[in-house]
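Right, I'll just put the structure down here and ask away after.
The complex appears here minus one protein chain, its other protein chains still in place.
Letters A and B mark the chains in the order given here, with residues in each chain numbered from 1 onward.
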Amino acid sequence: MATLTAPANIVFTRPEGLTEFPTHYCPGCTHGIAHRLIAEVLEEMNVLDRAIGVAPVGCAVFAYNYFDCDFVEAAHGRAPAMATGIKRVLPDRVVFTYQGDGDLASIGMAEIVHAAARGENITVIFINNANYGMTGGQMAPTTLPGMKTTSSPSGRDVETQGYPIRMAEMLATLEGAGYVVRRSLHDPKNIRLARKAIRLAFETQVRGLGFSMVELLSTCPTNWGLSPVEALRFVEERMVPYFPLGDYRVSPAVAQIRV
Amino acid sequence: MARELWKGNEAIAEAAIRAGLQAYFGYPITPQTEVLEWMARRMPELGRVFVQAESEVAAINMVYGAACTGARVMTTSSSPGISLMMEGLSYIAGTEVPVVLVNVMRGGPGLGNIAPSQGDYQQAVRGGGHGDYPRIVLAPSSVQEAIDLVTLSFDLAEKYRTIVMIIADGSIGQMMEPAEMPPMQPLYHRQWDWAVTGKMGRERRVLSSIYLDPYQEEQTNLRLFRRWQEIQANEVRSRAYYLEDAEFVVIGFGTAGRVALSAVRAARQEGLKVGLLRPISLSPFPHQVVAELAQRVSGFLVVEMNTGQMLEDVELANAGRVPLRFYGRPGGVVPFPDEILHEIHALVEAPPTPGEDARLAWLERMTRLGGDGWQR
Partner (left out) sequence: MQREIVIAGFGGQGVLFAGQVLAYAAMDAGKEVTWIPSYGPEMRGGTANCTVIIADEEIGSPLVKHPPLAIVLNLPSFDRYEPLIQRGGALIVNQSMVDRGPKRTDITEVFIPCNEIAEAIGDRRLLNMVAVGALLPFLPELTLQDVEKALEAHLPARHRELLPLNFQALRRGYEVAEGQRSRV
């Protein structure tokens, strides 16, 4: 054992930005990967001390247990409003929200749209897993057409239950937004790209270049009824075609950023 | 109809469907989500309206709209979601349209937890929404009673053009009990002389809660409260257990009431003359029943899963006549019968002096128990 943990042999450790709190996420859920990426970026930018997170209501409701920085817990969907309050009072802090698709795109639609429209200098990490994880797999605004959930038991019928909302595309139409992109967490290559985007989003904020959001396509093996590996494949094969990865708004000033 | 084993939340949903529910609008929230999920399957299957709203704010306003057409409509939620509906409820009250909603309460305030709680008593009974409006509030303590009260709610809501709110708690929503479902009522769109349906040959109608002229608004407030007098006269409901010869009476509603029943039975076995009053209509509250008991019994014990909200109604009715003790487990804790039995003993052995602040005395006892109360 001793040789295993000899410094020379350590190739992978917990980033400083994460606490040692045992995770409550299901096995194979990519929420954990998203947490890690954010923690790595905050550490790398050396802003953990002045970072303030806003936790959502959703599976990430306990996000505050995992990040080694200050945190508040918002009401369902209101994280961008709460972040606005914090950022306006403490403009030199690094303020971010971490929200699911029910939280951000359903109940919190007004708050996210207006935070972006105001060009609020906050960073939003948006976890799109096509359903409501925490409450047991109900339909979300991002649920794919025909996809079965506990509140669309015969599959999402677009005639009565509407079409999925593509948040990144929608928010990209707002001039207050500096950086709005979509990435995915379904394989190592995409995870690396996601990490870069998260870095850029936080850079946007610290430079005062407006609202930034990274939408991350994420898995929910538990409620999808798939194994972790099948769930990753589902993201790649079913979600990516519907929610294309890409940069939807990169303001000219943000485009200048080199990291 | 034979008894079947029903889960509380599903029973609430099916009972509403059997009562001729035309449209359901809701949003997921634990411990109520099974209502929404049941509706998601059953309503489309029956060709009726089901919409998962984007939020509780939207859900209650969808209900508002549908209610304006005279349809039988309902929404359900749990505490945080009900808070979001308060604005809509105020508009519904001001517009005088019938609406049924169910709150499967959980521990609060704020996000709190999802355990059974009775923390929303005052919000339900006293208001929540702005303005001066009464509403009917009913509290079941079993799955069968939940079914019966849902069935009743639609009739009451329409009869008095009022809001009927059922407050259950997470344990009633999640438990299964044998119960009898009423038969399916025929589905039809009731023709009201106030509903907005398109004028089609009649005088046009407008439904609104705006009365810019304060005198007109005053008349509206008075109209609501005249109707409320009628409700108070006719719609008080409670259930009595072992009250005939009772010297001491425990008062509790919903789950706290049924836990108290176990304690009262244990006390009876010890030979103590203890009874139970379980208010079913919390608004209108059975003030009269309590006042009459206060003429003949030697003490009350009020038991709630909150910090003493119904206690205030009991105090109002008791008017300091008999000694009153309070026992509450707030925050999502459900008391066990032995705790209540202990309280019964304390009441019988050393009744508090009438007029003593029951809540303060309880708070001191809880503090003495180390904040942990009886048990975790």
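Just so it is clear, contacts are C-beta pairs under 8 Å (C-beta built on N, C-alpha and C of every residue); 3 or more make two chains touch, one makes a residue touch a chain.
Treat the numbers as computed from the prediction; the structure is a model and nothing was measured.
For the options B:99, B:114, B:231 or B:324, the residue in contact with the chain missing from this view is B:114. The hidden chain makes contact, of the residues B:174, B:197, B:232 or B:298, with B:174.
Of the listed positions B:31, B:70 or B:108, the one in contact with the omitted chain in the full complex is B:31.
Of the residues in subunit B, those that touch the hidden partner chain are 3-5, 30-31, 114, 142, 170-171, 174-178, 255, 258-265, 334, 336-338, 375.
By definition in this document, only the chains that are shown with their structure count from here on.
Against subunit A, in their complex, subunit B makes its touches with residues 27-30, 33, 36-37, 40-41, 44, 50-52, 54-57, 80, 110-111. Residues of subunit A that touch subunit B in their complex: 57, 61, 73, 75-77, 102, 106-107, 109, 132, 134-136, 138-139, 141, 150-154, 160-161.
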